[in-house]
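Missing here: one protein chain of the complex. Every other protein chain is in place.
Up next is chain A:
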Amino acid sequence: MIRFDNVTKTYPKQNRPALRDVSLEIEKGEFVFLVGSSGSGKSTFLRLILREERTDTGMVHVLGKDLARLSNWKVPHMRRQLGTVFQDFRLLPNKTVAQNVAFALEVIGKPRGTIRKTVPEVLDLVGLAGKEDRMPGELSGGEQQRVAIARAFVNRPMLLIADEPTGNLDPQTSVGIMRLLDRINRTGTTVVMATHDQNIVDQMRKRVIELEKGRLVRDQSRGVYGYQH
């Protein structure tokens, strides 16, 4: 599903690499936590998977494709097989819940019939049935994140990338979001989640990958958060 081979990435005008010689493999259907303090390279790791950035040296394979050799015009098609969720939800404030989810399908040219069928299904899945016509501003943070997850999942991606999805939520709401991500994982979707939330990592007992100053320092199945910050 995802393979990093000796990946090093240095941003322009920076001395220290954001990622240094990282090698790992994530199998289909896994649930992986990515932990590490700020600046440890978590975001760079995720951006490389999304091909928002390219490696300096080393190879990144996602869904069996070498991203370095993937031509620019094929990148959108690759991203259609990925779902992405962020800490700040990134919803469109002037569209309703249903429109926000439908937007993801509209812009990749899905027929209207499919959209009309799929959107209520996925909103039901994330527990937002009956709130289709609400505006994001009228929803709680947890509900907004559910909309974002619905949008990421509506195209049934093979892989879901979550960058601190509970970062703006209180612990109880976070648990709900984690249950939802777990359920999505059980449908066969691989989930990679960067987080700072110790409780969640310790409770879920999933594989934990820890980065420190751009190096891979721990890769532990059924791991815990493991460091204090």
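Quick notes on this one:
Operating definition for what follows: a residue touches a chain if its C-beta (ideal position, glycine included) is under 8 Å from a C-beta of that chain, and two chains touch if they have at least 3 such contacts; residues count from 1.
Going forward, contacts and distances are computed from a predicted model.
Of "Putative spermidine/putrescine transport system permease protein", "Signal recognition particle protein", "Iron-sulfur cluster assembly protein" or "Cell division protein FtsX", only "Cell division protein FtsX" is the UniProt protein name of the chain excluded from the display. In the complete complex, the residue from A:E106, A:D182 or A:D202 that touches the missing chain is A:E106. Here the missing chain is touched by one residue of A:P76, A:G130, A:P171 or A:G188, and it is A:P76. For chain A, the residues touching the absent chain in the complete assembly are 50, 72-73, 76-82, 84, 90, 92, 103-104, 106-109, 112, 151-152, 155.
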